[in-house]
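What follows is an incomplete set of chains from the complex, kept in their original frame.
For clarity, chains are labelled A and B in written order, and residue numbers in each chain start from 1.
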Amino acid sequence: MNHLLSIDDLDRAALDELHALAESFLEVTGREIPKVPALRGKVVVSLFYEDSTRTRLSFETAAKRLSADVMTFAVGSSSVKKGESLRDTIQTIAAMGIDAVVVRHPSAGAAHQLARWVDASVVNAGDGRHEHPTQALLDTLTIRRHRGPAIDGLRVAIVGDVRNSRVARSDVKALALLGAEVTLVAPDTLLPPSLAGWPCTATHDLESVLGDVDVLMLLRIQRERAAEASFPSLREFTARWGLTVDRAARLAPGTLVMHPGPMNRGVEIAPEVADGPRSLIAEQVHNGVAIRMAVLWKLLSGGSGGGMVA
Amino acid sequence: MNHLLSIDDLDRAALDELHALAESFLEVTGREIPKVPALRGKVVVSLFYEDSTRTRLSFETAAKRLSADVMTFAVGSSSVKKGESLRDTIQTIAAMGIDAVVVRHPSAGAAHQLARWVDASVVNAGDGRHEHPTQALLDTLTIRRHRGPAIDGLRVAIVGDVRNSRVARSDVKALALLGAEVTLVAPDTLLPPSLAGWPCTATHDLESVLGDVDVLMLLRIQRERAAEASFPSLREFTARWGLTVDRAARLAPGTLVMHPGPMNRGVEIAPEVADGPRSLIAEQVHNGVAIRMAVLWKLLSGGSGGGMVA
């Protein structure tokens, strides 16, 4: 494993191993000094062509907890403005002697391109509408921590702006790998044009799945990708596909509620639900750091597990 | 002490303790390797919703000297742009497992809000026109290092744009706590609408206090807060309330001149005075790092002083 570009890079065993590693790192993060020298001297570059707080901070926190050095490449202050190509930018950065690049880019496939151009390990932190594999890893870890490692047959609904969501695409793949049964819930305009390649079913009707799922995952309406052109109004969207207080009350007992953030409170999820007892939203963020520690460690340590968290 | 939101959080003993800690850290910063492992593994996030160089760099230098990891949250590249609320932003950051947040925000009370929402320690690095407690701590430390720890009865004039200044508000409180006698000097339009809650007196007449103070603290004209609408012209302001070379010559011998920076040279202070022998401006900056080390250490170390600077 040299890169993490897509959930397709993983088989069940690899996914299980990353989850097991992340569990170890969750234990580390609970220590008085939540830091291990595992990647001392390694250089991790975060290369974000799209704004992001949570993902960049999460990766950088993970890298620092492994004692790696972190270099942040801010798009605003870059050679990109001078017309340099993505290829020249990454090859330049690589020539400085780095070990991993965490990349977010508005174009689907950008991370795969980078991986062809450099020797360093590439981690896809979101490429256009394509994939966001660490989000899927942390989402499935969060579910397993609540429902036990065997989640075959677990019923998961993913609700909202699926079409514009790289999170949905990665989540569906990871959930399918673990044997969960996934249903997409959205208006036609927010579903993928075809479900070919999506190992799941789809419905327009949120009401019909409410009482019948173990996990309800909401998605962010991607306002910055003009998702709003796909339905009459935000109010309309909320009325039919938002997780309102009323709908939350009709979920089966024990149904878990998740959201990858950042939330549009009052749109895809009611504030009371987001902050309510079913919500795993903060836990998702917490687990994200451990997942990113696992991925960076797996890619950069040579992969032998011995003494990892000494 | 979980947070430092306002000088109101401190009594005299707590202020004295922070000053004593800062003195120890000033000794550390004079060492060949000015670094201690006191906060190794702790994560400090700087969350700046307003531009600032000096304050952010000062806090980050302080954190690094204590061996903490520092994460910088730049407003420009944030989920804020995606419409995320301050509450969701901070709770997300907190879920990653951080220990302290240093926050600057244009709204008075923002730091207090954050402290309600997260378990991490919150340090107010300036909230609107409200408070900037570490500036007051470093200002009073600087005075004490020149005038001895007992500054009861010391006469301090704070001159200029008091109304828009969080520095002035915090300084007045800290000086009052130490028993100093403070006079605000400004035109009516730059004084607070009421002095209720300000333990000090006020005058319009800078000339009348010149020969009669131990410390003259200038304030920055807050151009970015439209302070200039409050007087006819900068020239007019300087003519009546600026510390010109001529006025500086009429200060009593030994009077200390201070300014929190960044200065508008030639407006509130003449360049010759800023760079002159009475000026403590560089020393204020220098002491600021030690004060911020003291505050972070006090908040994050559990507070037991034993072996702190080992």
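The definition used in the following text is that a contact is a pair of C-beta atoms (placed from the backbone, for glycine too) under 8 Å apart; a residue touches a chain by one contact, two chains touch by 3 or more.
Keep in mind the model is a prediction, meaning the values are calculated, not measured.
*Asks:* Let me spell it out: one sequence, repeated, and 2 copies placed. What is the copy number of the whole complex?
*Replies:* This structure file describes a complex of 3 copies of one sequence.
In this section, only the chains that are shown with their structure count from here on.
*Asks:* Which of the residues in subunit B come into contact with subunit A in the complex?
*Replies:* Going by the criterion above, the answer is residues 40-41, 43, 45, 69, 71, 73-74, 76-85, 88-89, 91-98.
*Asks:* Mind listing the subunit A positions that touch subunit B in their complex?
*Replies:* Its residues touching subunit B are 29, 31-35, 48, 51-54, 56-58, 60-61, 64-65, 74-76, 220, 223-224, 261-265, 282-286, 288-289.
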